[in-house]
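One structure, pasted below without further comment.
The complex appears here minus one protein chain, its other protein chains still in place.
What follows is chain A.
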């Protein structure tokens, strides 16, 4: 696979103190689905807009299929964008909106009609060709925006929070649809989102951004299972953080003492005893022990709170030092047929050593 987009040391400094994007280098392979993930203000949208040509970087270079396009205006780049609120032209019909991008390609009438039909059929809305965008629902407009962007057959499709304006149910459905569309058209997709689920479901690779820099990039499962920092662990999924000190470190295993418990974890680092670290625990990896059952990393505590979320329960357990660890309990039976833990009862929980994250320093976000 060849690189289609190369971002080389891209920076966007609005002023010496206001920095949008800071020295970011990313390479996107042809046909890949890459997501830029981060909270608002982390620079992900600015980065996308620089790829589209709507903003100029203050440093670095952007290459599209090997050609330097850093200073090219949007209309000279073979990339197309799906805008956050779709930016459909209200004075044109759906068909005219989709055909708009073909005006400069010097196609004949039949070719234009064919391409419009193909693009609209791809998103299943060819029957709306003569309607105005404002007559359509949010989800339909979203699809028209997609059709309008892919009709030019760009090298790269940019998606700026494409699903954020849709309601939850439709968003879930569109995530899958977009993923299938990506597989079907074979164009490289670069998407910006602040929704971690969206990023995990749709992308081949996720680039997590933090204050203008890349925090970590990799496959969704790598980011989820091996977060490089508490920031990533906290942004993707839920993590409980406990500060502690290394008490022992030998042969790929480290033992950390926190105020309320001892944790054994697998590691490829070597820590010297006494070093300050932070332990990270995912609630869904923590399980409740049955009476008499023994396991590694057994912790005792008291149930402080029970949160019901349909699929299961998230239970807050208070340790002896007052720290709280969250643990998930799936509900195989209906709530009325389940034996529920009561608040205040002592309980024992455990987590496998290969599921414990250890971060250097007292770095809980």
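FYI, contacts are C-beta pairs under 8 Å (C-beta built on N, C-alpha and C of every residue); 3 or more make two chains touch, one makes a residue touch a chain; residues count from 1.
To be clear about the criterion, contacts and distances are computed from a predicted model.
According to its UniProt record, the chain left out of view corresponds to "ABC transporter permease" among "RsbT antagonist protein RsbS", "Integral membrane protein", "2-oxoglutarate ferredoxin oxidoreductase subunit beta" or "ABC transporter permease".
From the set A:44, A:115, A:128 or A:148, the residue in touch with the chain omitted from the display is A:148, counting the whole complex.
Note on the undisplayed chain: of the listed residues A:43, A:101 or A:162, the one touching it is A:101. In the complete assembly, the contact with the undisplayed chain comes from A:73, out of A:73, A:252, A:273 or A:361.
Seen from chain A, the chain kept out of the figure touches residues 52-54, 73-75, 79-81, 83-85, 87-91, 100-101, 103-105, 132, 134, 148-149, 152.
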